[in-house]
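Of the protein chains in this complex, one is absent; all others appear in place.
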Amino acid sequence: MGNYVLETKNLGITFGGLKAAENVNIKIKKNQIYGLVGPNGAGKTTIFNLLTGVYMPTEGTFLLNGEELKGKSQEAINHKGIARTFQNIRLFNNMSVIRNVLVGLSNLPEYKCNLFESIFRLPKFYKTEKAMRDKAKELLKIFDLYEERNNLSSNLPYGKQRMLEIARALATNPSLLLLDEPAAGMNPNETAELMEKIRLIRDKFDITVLLIEHDMKFVSGLCDEITVLNFGTVLVEGDTKTALNDPEVIKAYIGG
Amino acid sequence: MKKLVKVLCLIMAIAMICSCFAGCGKKGYTANNTKYVIGMSGPLTGPAAIYGLGVQNGATLAIEEINANGGLNGVEFKLEATDDMHDATKVATNYSSLLEKGMQVSLGCVTSAPCAEWTNLSNEDNVFFITPSASNDDVPKYDNGYQMCFADGNQGKAAAEYVSENYAGQTIGVFYKSDDNYSNGIFEQFKENVSKDVKIIETVFTDAGATSFDSQINALKDCKFIFMPIYYTPASIFMTQAKDVIASDAVYYGCDGFDGIDAIEGFDIKKIPQQVSMLSHFNSKATDGKTAKFIKDYTNKYGTDTLNQFAASGYDSVYAIYQAMSAAKVDDVTISASDLSDKLKEQFQGGFKFKDAVTGGGNDVSWDANGYVNKTAIKFIIKEAD
Amino acid sequence: MEIITTIINGLSIGGIYAMIALGYTMVYGIAKMLNFAHGDIIMVGGYTIYVTMNLTGHPLIAIAVAVVFCVILGVTIEKVAYKPLRGASPLAVLITAIGVSYLLQSLAQIVFGSAPKMVRIADMGSLKIGSLKIQVYTLVTLVCTIIVMICLTLFVKLTKTGRAMLATSEDKAATQLMGISVNRIITITFAIGSALAALAGLFYLLKAPSISNTFGSMPGIKAFTAAVIGGIGSIPGAMLGGFLLGIVECISYKIPIIAPYTDAIEFLILIVILLVKPTGILGKRRREKV
Partner (left out) sequence: MKLKKFKHYYSTFIITAIAVIFTVFSAGIGLEKSTIYLLEKIIIAVILAVSLNLVVGFLGELSLGHAGFMCVGAYLGGKFSAIMLPNLGNSALNLIASIIVGGLVAALCGAIIGLPALRLKGDYLAIVTLGFGEIVKSIFQNTSRESFGGALGLETPRFDKEQLFIYAFIALIITLLVVTNLMNSKHGRAITSIRDNEIAARATGINVTKYKLYAFIISSFFAGVAGVLYSFSNYNIQSSKFGYNYSIEILVMVVLGGIGSINGSIIAATLITFINTEFATILTGNLAVLQNLLYAIILILIVIFGNSPALESFREKYDVKKLFAKIRKNDPSTINSDEAHWDKIPTKISMDELFSLDVTNNDQNSVLNIQDKEGK
């Protein structure tokens, strides 16, 4: 039991009669890159929303590193170690790139500094502020964003915005990173680069990744295991190759 | 180098801003006066404008008469009027700009709430004022302030006496504005002084609800006497709404705020079946004496729209100042406000009697030690019951 | 017996609130803006009635002229002040609306002066039912508001334009794609809202025949409160909120201890209702897509 970073138990949610997700059981081992695939409307993003506390599950529960997180608030879940990106990019558009990352860093215990210390500029403030900036710069360097650190985040090109979102999520020091269609809208070169990056951060930050993706090349090249969803239920789960070749999956994707 | 230029520019800009603001303070503002300057602040625009304009017109009329008769030892008077829109926060600015215009003596503020501010400000600099119409009890609290009108407390007391005498053992209604300085001031004194065997039904309204009085009228519908220490606009709305509900032999009794109710455009007081009366010091229907002359002159010049006790009181206030100044033998046109104030205070505290008043039924007017006015009050019936 | 009179009075003042609130709600629902100048349209309507009454002396002509004038005014304001800002920040539109409100008030002050004007539209007298004494205009107001509301509901439900309005409020872009001119729908909404405001002005003047340039601002705020209590964007909500507020107001004025706090009580009710139900009594909210 202790092996799994994330474990969902019969997770499900009903929206006024519509079962958006039902009986979802996912088990993710440490340092795995795990894929969540399925046709549009299969309930993938819904599961992300359940895992991050946006929605409250109507059935089942989920555990992170053995600790039940169901019913916790979004920020509490983040503090426990789940960070995410969004399908449609949600950056802090009116803030500079580095500030986006600094926001992510601000809740870490090592950068604790209370309101009073900030307002009156006590020495603690300068110490933590400097530490945070150093850390942020380090993160930005990894994602090749260092040069643009003072740009308005909404002025970044699309691919870099995705990267920044991942950097911001990583800044919260998660043990599980949820990526919602990270490769959407990227060209093949960028996609390849992204795959490298995801592997790199998995190793460097010692984290586990759960991602949603439509690009099957991307999924098969990156993921260790996947779960295929359709109409809110799990169709197939297991090793990426086997799962993708399952006739049920092909049927679900191609239809008929 | 570039930085230096920037800094220099900045300093110049700041210096320019400051030079706009800073003048040479503490100088004698009255040094260049060629006329005696009387200052006033009142609502010249806004819903209370009728009062401010009345005072302004009355005072202007008085000054023109005085100047036509040679002024004070040949020196003319001048009125500086500023607009406070019945808003106390505008008074400080008005007051200081008047001082800078050379004000030597003033009529204070026209309405009570702004006058509270004026009372304190003028006390700081010792500027004498006699307000024609700010009736709050606190207005004459310092020795440089006097009233030409009855104080609220005295109006409340007078009304209470009248009610205790005529309506003992009966139920009377009161309709007042709970968020209004003037209305509250009168009502508090009324309540305190009215005899215990008069039963009172209290109803209130507020600024925000000043459009529909249905529920208040409903509560007052059996009263034969309704005391309304309010201004004329809500009173007229009340009367229009209530004319079929409240008995037609009932009496509406107001204070000086009722003045001008018969001049509201479109409000036909004749259609109100009840009696409308008020406590006043000015009889706008007078046919003889100084009062009649004032009414004639005023009407010729300004029409009847603002012919009310405010105009009369403004007229009287200027004359009171004029008479007191001549009694004190003021002869220096550049006399400072504070020096003039000391002279006038001496007069007013020494039993000065103001003669030929158009208010107070033509009798002499005097002031008691507290600064309250002593003059004859009349129950003025604006309209008889049908 | 007292209480019946109070409730009838409350319903009639509530009817006026509801009528103004309907204007707020419809404009909000469709143009997605808080029209702070709505209260001042009432004032303009009132002054129009005052002028036409003085010229013609005929109430029905006055009402017709007021409605037409307010509709023209409302549409003009929309075209001149709000249309250039379509797509801009909602705050910008809000500030413009405030500017328009100041503009109308100061224009009215310049034209008519600041002293209140009295305008007598019709003398209706009062009615005696048993021991009850009710003023006729109260009943007239009540009946008229109810008729107007029924008509409006039917209009939105049954006519093509009404349904287009519903559609526009749901999704502007999709409506545009369906071949409906969103601009036209917004204009119509403003026209209806302004006509309702003119009627509200009329009923106000029936009650309290005095008009000044700030005549509409407090009823406007109260009606806005009513619209929010009922759930902004909801037509039945606006009616419910209006009547509720009117009754509360009248009952509160009847109780001497709390009477001075009537406004505070009305706003307190608003706050309490919003805390219990964050979208108002009949409001609904769509979930934000994550």
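Note that the chains take the letters A, B and C in the order they are written out, and that residue 1 is the start of every chain.
The rule we apply is simple: a contact is a pair of C-beta atoms (placed from the backbone, for glycine too) under 8 Å apart; a residue touches a chain by one contact, two chains touch by 3 or more.
Quick caveat, the model's predicted, so the values are computed rather than measured.
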Interface partners of the hidden chain - shown chains only, full complex considered: A, B, C
Residue, one of A:69, A:102 or A:163, that touches the chain absent here: A:102
Touch criterion as defined above, residue of C:58, C:157 or C:184 at the omitted chain: C:157
Hidden-chain contact residue, picked from the options A:79, A:137 or A:199: A:79
Footprint left on chain A by the chain that the document does not show: 15-17, 52-56, 73-75, 78-79, 83-84, 86, 90-96, 99-100, 102-107, 111, 113, 115, 118-121, 125, 128-129, 132, 150-152, 155, 168-169, 171-172
Those residues of chain C which, in the complete complex, touch the missing chain: 25-26, 28-30, 32, 34, 81, 84-92, 94-96, 98-103, 105-107, 109-110, 114, 153, 156-157, 165-166, 168-170, 221, 224-225, 228, 231-236, 260-261, 263-264, 267-268, 270-271, 274-275, 278-279, 282-288, 290
Absent-chain interface as seen on chain B, which is shown: 3, 10-11, 14-15, 17-18, 21-26, 44-45, 81-83, 85, 87-90, 92-93, 95-97, 99-100, 113, 116-117, 119-121, 124, 136, 177-181, 183-185, 188, 206-208
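FYI, only the chains that are shown with their structure count from here on.
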Far-end chain from chain B, centres as C-alpha averages: A
Most centrally placed chain - per-chain CA mean versus overall CA mean: C
Whole-Å gap separating chain A and chain C, where each centre is the average of the chain's CA atoms: 48
Cα-centroid distance, chain B relative to chain C, in whole angstrom: 37
Length of the line joining the C-alpha centres of chain A and chain B, rounded to whole Å: 73
Chain B, residues touching no fewer than two other chains: none
Shared interface positions of chain A, touching two or more other chains: none
Parts of chain C lying in touch with chain B, wherever the complex brings them together: 2, 5-6, 9-10, 12-13, 50, 54, 109, 113-120, 123, 125-126, 133, 135, 138, 204, 207-210, 212, 214-215, 218-219, 222, 249-251, 253-254, 256, 259-260, 262-263
Sites on chain B touched by chain C in the complex: 45-47, 49-50, 178-179, 202-216, 218-219, 221, 233, 236-237, 240-241, 244-245, 264-268, 271
